[in-house]
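All protein chains of the complex are present and in place, except for one that has been dropped.
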Amino acid sequence: MIDINKVRSNFPILHTEVHGKALVYADNAASTQKPQSVIDSSSELYAKNYANIHRGVHQLSQRSTALYEGARATVRAFINAGDVKEIVFVRGATEAINLVASSYLEPVLQANDQILISEMEHHSNIIPWQMLAERKGAELKIIPLLESGDLDFTKLPQLLNSKVKLVAITHMSNSLGTINDLTTLIDQAHALDIPVLVDGAQSIAHFPVDVQSLDSDFFVFSGHKIYGPTGIGVLHAKEKYLENMQPYQGGGDMILNVSFEKTEFNDIPYKFEAGTPNIAGAIGMATALDYVSDLGLSAIDQYERELLAYATEQFQAIDGLKIIGLAENKGSIISFIMEGIHPHDVGTIMDMEGVAVRTGHHCTQPVMDCYNIPATTRVSLSFYNTKAEIDIIARAIRKVKELMG
Amino acid sequence: MIDINKVRSNFPILHTEVHGKALVYADNAASTQKPQSVIDSSSELYAKNYANIHRGVHQLSQRSTALYEGARATVRAFINAGDVKEIVFVRGATEAINLVASSYLEPVLQANDQILISEMEHHSNIIPWQMLAERKGAELKIIPLLESGDLDFTKLPQLLNSKVKLVAITHMSNSLGTINDLTTLIDQAHALDIPVLVDGAQSIAHFPVDVQSLDSDFFVFSGHKIYGPTGIGVLHAKEKYLENMQPYQGGGDMILNVSFEKTEFNDIPYKFEAGTPNIAGAIGMATALDYVSDLGLSAIDQYERELLAYATEQFQAIDGLKIIGLAENKGSIISFIMEGIHPHDVGTIMDMEGVAVRTGHHCTQPVMDCYNIPATTRVSLSFYNTKAEIDIIARAIRKVKELMG
Amino acid sequence: MSELRELYQEVILDHNRNPRNFGQLRPHSHHANGHNPLCGDKLELFLDVVDGVIKDIKFTGSGCAISTSSASLMTQFLKGKSIAETRIYFDHFHDLVTGKGLSDEDLDDLGKLAVFAGVQEFPARVKCASLSWHTLMNALDTTKHIAQTEN
Partner (left out) sequence: MSELRELYQEVILDHNRNPRNFGQLRPHSHHANGHNPLCGDKLELFLDVVDGVIKDIKFTGSGCAISTSSASLMTQFLKGKSIAETRIYFDHFHDLVTGKGLSDEDLDDLGKLAVFAGVQEFPARVKCASLSWHTLMNALDTTKHIAQTEN
């Protein structure tokens, strides 16, 4: 059970005002706010324990190293990975996907091979594959999106074949809210020895993820979308892939031995972490994961589903408003359009009411193209939102109609 | 003039103890400590102004965007770049070098071409070029190091020729302290139309850098080495190079338009900043640059040169201690070895005295090979260190001799 | 709500609902596409310039109320004006929406376009208001084909 008053008291920004109105923050799919413990984590690191990691014999360096590697252990436990060495720290989901594209897929991809993605992917899970496919003369194949907001998995038998070298698919859509059940897809891909990358940028914050039972080969997410700091994220990859992947960036810490003639690379995961990493970021992200674990992902899931149901009902009652994406299984994201009113105008007017929502294509232009709309207004909710806030949001939408009507 | 008491009061960690002794932090070349203003900068962002940037119409997003782009303007002014669009935010110096390797050099480098670096480079400025040269069948050429700690620039006429496609060289050595005067090198390279990348990871914190008068084509540094947070750094590149470079990573924010058939990339610098960047990191780094600017780089330079002279004198008075690297023009870094005593033992014993120094190869194995030593002990000083601390360090070194003698 | 009423004035809402000079213009002497990637606004602008004077001007596309009404009011305003003048109007319009002080005379010159003064309170919307004007500049400057608002 979420103790909403206690939870809200942990997030200082929720008690601020915007344009003289109490802030209603409903832009959580873009980025989440930070609890005090996360904010304090980097202050405390820098005030008491900070130094560069890994290569230092002195106390501060040892403490920072222990905290940084402790963060890796926290991540491992959070997603139930098999081993800490399967956890690579990166800037965010986007970098994790690019890392897999360049260190895993690039060396094995041949002309006429295929990469299978879906029509609801975030640009970050489209462009790296598109750029790579273009360089290699390979082809991007698409699992189509249905009007309902679900993917058309009935097309899988045609799409999955031995030409496919990787499937990259989102766990939860950031513009539609759709949660994809990937069990069958992953089983079928594995039957053909095709690895599957799961984009967990949205799912990670909304329901429990267990990468071993999911059986993803690569799983990526960003710290800033799960109440952690910016500039840090995670690539989880199965050891068998990571071991054989080419190094990513070159630099300090990713090598064992350097001479101008020959360089020996370090073990995983260090081989993929060149240079000084985001030490404070990793530690802050672990603090965020601890916070979320304390609340419990199942409790969060349940609470957010209630919010989603309530908000869906409230919004559907508004004349001329149409929700885009009504899949059976959805996370707490509602995209909508309003007859004759452009989302950009909706966003500005709601902002004046203190309500922060996102408007635009949400980095999913193909989804917009599919529905033949330029943009939507997106309300994305977190466990710190309340039904009272949803009422304020609904009132703000009615104001939009009034003003633009 | 540095007001040392005031300066020290700005850095909370300097007032802590290690093993019951007052901390003497002399590992600044590995990473610097953070003033309170930098620590507060991210707390304040997250408590009052945070949201994801660039795509939001709401207040918080606008504020974060203004702060993030304001940080870019601060960086521009700090290094006197010609235009904010020449400033790309990256994780650190290492990523900046890798970005140039993959987006600039990789597409133009041919078999038998050459990349010119020096024998005093940090691994981060060796391995990316080595990996690329290997992939392309190109050659890595080396400006040799002299016993004095200076580079042998008399070899330049042979080394600089039309086969060279890039020169990548450090502004200041992190293991020897040597400051390289790059004027002639850059002029001669430009005469042959060869661009020069300057690794400013160390120089940036020690003396004023003006990329326009230096005339570097690429200049890189890390925030964490100039009193800023981890996970953020800068690539400065001249517009004419940046405009023509291939995109780096694919993802959100680096595109204008996406469809499965075709993607249009965004303008510089955004083309190189895919995904959610380290927003708090960029803003924190700008706060650090403001702090350093307030002290004044020239004042810092003068103060640190005094420290260096004093420390060199104190250390040279110790029997059996040999300083590695005694170039004319040095920053405040002293590497040394002690007869019959391994640096690792030195480091442990000094740590017990509260003195944080680094021991090892400092990610410059070729330098160690050149001097035929496995490692050194490195004392690296900042404007917040004092002569009294240098006395403590010298005393700690004498204790090492006593104990190991 | 008063700032919002300032922004969404009746004139603007009217031109958003019923944009004037909407459609393609064939043949035309000048043409450009405009695009605001951040909110998806798209604009296509056609001009028929004869002897340095804008004889006709039309646009198509889709966008928010601010960008649509701005394009509509701009086309009305520019018809019959000389190319030389448009660059001055561009500057004045830009000053208007970014809140740089404009002399009474210059404001007078802008006529109905003065309704966009409310935009200055909404920095995020400046790009919407100025998209049609950037597109215009590009159409007249034949070397560029797609206008973007600055990032």
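In this document, chain identifiers A, B and C correspond to the written order of the chains, with residue numbering beginning at 1 in each.
Keep in mind that, in the parts below, a residue touches a chain if its C-beta (ideal position, glycine included) is under 8 Å from a C-beta of that chain, and two chains touch if they have at least 3 such contacts.
Here the structure is a predicted model, which means the values were calculated and not measured.
Within the whole complex, touches from the chain that is not shown fall on A, B. Checked against the hidden chain, the listed residues B:N10, B:T359 or B:S382 yield one contact partner: B:T359. Listed residues A:V108, A:L256, A:A317 or A:A388: the one in touch with the omitted chain is A:L256.
Only one of A:Q36, A:Q246, A:N266 or A:N329 touches the chain withheld from this view, namely A:N266. Touch with the chain omitted from the figure is made, among B:L235, B:I349, B:V379 or B:I393, by B:I349. Of the residues in chain B, those that touch the hidden partner chain are 340-345, 348-349, 352, 359-361, 368, 374-375, 399, 403-404.
Interface residues of chain A with the unshown chain, by the touch rule above, are 54-57, 62, 255-257, 266-267, 270.
Just so it is clear, only the chains that are shown with their structure count from here on.
Here the spacing of chain A and chain B, counted between their Cα centres, is 31 Å.
Averaged C-alpha coordinates give centres for chain B and chain C that are 47 Å from one another. In chain C, the residues that touch at least two other chains are 38-39, 124-125.
For chain A, the set of residues that touch two or more other chains comprises 344, 348, 359-360.
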